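A single protein chain has been omitted; all remaining protein chains appear in their positions.
The block that comes next holds chain A.
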């Protein structure tokens, strides 16, 4: 059947432009340096070797890890294991319906996730095999990238894949003089600069960092400090969660 020609009747641009900050608080009643409500759960997908679900309030991400298992493509050059990441968005995740195919957004997120995790996963520990990280974004309301990375790293740990450290990620936006931690999509659109950090908090090593827009060296340093604290906070949440639901290796045939 030919695809229907349809359009959305909903307007996406905000009509009344309310200030991002009033009386020191944001539109959703948060302080500038406050996270949204975070929920992390591991062990959400029964047939996966490891899985996790992460919620930054209305940004919801789910991740399954399969393997180590037989790789679909063999790598002739290296004997190290392959880390394959794939990020998809549900059709109803954003304001406008998206078709369920790999578009630019999915590819960008996949690359970002791959970059952020590569440094942490010990690929020598599963030679010639592959570990597949499958992510589905159920709802996107800003901060997808940090949620995706945190969720994937929790799922990898839950799967018992050897890693140097967990990777957690965090974003910040600057609006005028103010720095906003964990911006929503509305705040992201109106920010003058965006800062993104993926960190291995225990070893304090950066796996991925990006910076766009206008930044002064001073505001950059502040953002770095703010996001580092954010990543450390997320790290302890993920660790608490992993302690509560320990990896369930060898209880069932998995990931074949």
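Brief remarks on what is shown
As a convention for this text, a contact is a pair of C-beta atoms (placed from the backbone, for glycine too) under 8 Å apart; a residue touches a chain by one contact, two chains touch by 3 or more; residues count from 1.
Here, contacts and distances are computed from a predicted model.
Think of the chain that is not pictured: of "Trafficking protein particle complex subunit 6B", "Heat shock 70 kDa protein 8", "Ribosomal RNA-processing protein 43" or "Dolichol-phosphate mannosyltransferase subunit 1", UniProt labels it "Ribosomal RNA-processing protein 43". Which of A:141, A:168, A:184 or A:219 touches the hidden chain is settled by the complete complex: it is A:141. Per the touch definition above, the residue from A:58, A:80 or A:118 contacting the chain not shown is A:58.
Residue A:91 is the one among A:27, A:91, A:111 or A:203 that touches the chain not shown. Where chain A meets the missing chain, the touching residues are 4-11, 15, 44-49, 58, 60, 62-64, 66, 69, 72, 86, 88, 90-95, 97, 100, 132, 134-136, 138-141, 253-256.
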